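A single protein chain has been removed from this complex, and every other one stays in its place.
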Amino acid sequence: MNDVILETRSLSKHFGGLKAVDNVDMIVRSGAIHGIIGPNGAGKTTFFNLLTGLIEVTSGTVLFGGNNITNIPPERVAEIGMSRTFQNIKLFRFMTVLDNVKVGFHTRTRTGLFAAVARSATFRADEDFVTERGLELLDLVGLRKQAYNQAANPSYGTQRRLEIARALATDPKVLLLDEPAAGMNPSEKSEVMELIRKISSLGRTIVVIEHDMKLIMNLCGVITVLNQGLKICEGTPAEIRNNPDVISAYLGHSRGA
Amino acid sequence: MDYYVQTLVDGIAQGSIYALMAIGFAMIMGILGLVTFTHGEVIMVGAFAGFYALTFLKTGIFIALVAGFAAAWILGLVIELICYRRWPKGPDETWLITTIGVSTVLKSGAQIVLGTEQQLVPDVYTGFWTFGGVRILHIQVFMLAVLFLLSAALWLFLKKTKTGLELKAVSMDKTAAALLGVDVRRILVVGNAIGCALCGVSGVLLGVYYNSVHAVMGGSAGLKSFASAVLGGLTSIPGAAIGGVLLGIFENVGVAIFSSGWRDVIAFLILIAVLLVRPSGLLGRKGAEKV
Partner (left out) sequence: MIAIFRTTQRHRGLSILACACLLLIVPFVIRGNDYLLRIAINILLYSVLATSLNIINGYSGQFNIGQAGFYCIGAYTAAILATRCGVGFWIALPVSGLIASASSVLLGIPTARLRGIFLAICTLGFSEIVRLTVLNWIEFTRGPMGIPGIPFPTVLGYEISTNFGFYFLILAIAAVALFVCFRVLNSRIGRAWIAIREDELAAKSMGIPTTRYKIYNLAFGTFWAGVAGCFYAYLSSYVSADSFTLDEGFAILCMVLVGGPGSLVGPIVGAFFLVVLPEMFRFLAEYRLVIFGLAILVTMHVRPQGIAGGGVFAALAPEAAGEGEKGAAS
């Protein structure tokens, strides 16, 4: 098997009395497309927030490529190679589509104040790099044509794809996708699925949260199921489909879409 | 010894004015979740209303308090109309900008209309009691009584009336309250008016206690109410009252140690200290941004 790239050891997050994430052990192997599912409020987004340092861990550890990265600040997480999209889209709305992606290149460019004012060689190299690679990424997600539009304007699906492009700009080893297909119609969903496959084939590890079972089952090699903060099982799509715990977890809740 | 007790007494008396301002502020910012910058000017308008009632109409202090209450209430309605009505959901920055606009207009407008000179407010309750070397003015007791009465009235209003209960619902979750059939806009209007009216009353007391009103008194008064409310945690009314009294005490102790020129700086430094030491409850709204 491949090396472990991301690992959590009894990771927990409590909000007061609520155990949003409770003692979760998880292993993500390099190159995998790893799914996370669970009913609403299971703690999936909170789990991502813990991985990326957006909220403080109550207990447990996060290991990235063997290094302990528990509670390091989000900007460092992005720098060492883990980047994410957000369930409730968080684009830089008043910037252009291309500029959104350019922001993602922040850690990979060096231009300082004086370089920017003098338009030095560093500045020019950085801008060329950022523009060229940014447009490439927009090509990848299919937004090249809208590069100069305002990011707040395009449709829901477009915004989600833009978030993916922006996350890719940080050159992540691990890409975390929080419900990348939420609110999309079936044809958009299958496009997103293709996109995720394509990104994976370019050699990035992907962890994806989704409510759409068909998408998850088709994409992922391994799936982790969370319920009320606990990991209730983990395995291949076939194993998950037949696991009685999973079925009862979903039936116990009102929504299982 | 007496000197320190005296400082404490004066601090509590002054703190009771701050408490009233802070309650009004907590009502608007903490309970309703509206951002306001006009607070100081509302206090100033209340103070002038009380001043005119006392000097021109020669009414008693009670009518003066009512005048301050009413003037500030009306001003509160106007502020809601101009600053909040079009942006019921914010963002905070918009409210901040519109209320800065109103505050600027009121402050400089007042200088033009009311003049830039300090106006002398006639004495009310000049008597005092002495206990050893400590002197307690009747007006100080009166101010404390006003604070208690208004707090009790507010408490009853929030607990016992339908509007009060709706106000609590709105403070917890505007969307949910709307779904339950609460007219959120009406609650915002009423709540904002109440918050302003309480400040109006505090303005009258401020004028009477210091024997003076001034068109630019709002700046320092606004800072005090903000600092008291933040000191008390911003979201709770009893907290604001305690914060106000504490600020009054700190300030008087500070003035006793340094000099009265630093009165406003002390309030400001306390504000900064609170913001830095306990910022968690103070950043934006309750709880972290949901991601």
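Order as written gives the chain letters A and B; numbering starts at 1 within each chain.
Criterion: a contact is a pair of C-beta atoms (placed from the backbone, for glycine too) under 8 Å apart; a residue touches a chain by one contact, two chains touch by 3 or more.
Bear in mind that the values here come from a model prediction, so they are computed numbers and not experimental data.
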Worksheet entry | Touch partners, limited to displayed chains, of the chain removed from view | A, B
Item to complete: Based on the whole complex, identify which of A:Ala147, A:Met217 or A:Leu230 touches the chain you can't see.
Response: A:Ala147
Worksheet entry | subunit B, residues in touch with the chain not shown (by the definition above) | 29, 35, 37, 82, 86, 92-94, 96-98, 100-109, 112, 219, 223, 226, 230, 261, 264-265, 268, 271-272, 275-276, 279, 282-284, 289, 291
Worksheet entry | Residues from subunit A at the interface with the omitted partner, ascending | 52, 54, 73-75, 77-79, 83-84, 86, 90-96, 98-99, 102-107, 109, 111-113, 115-117, 119, 123, 126-127, 130-131, 146-150, 153, 166-167, 169-170
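Here, only the chains that are shown with their structure count from here on.
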Response to the item:
subunit A to subunit B, mean C-alpha position gap in Å, rounds to 47
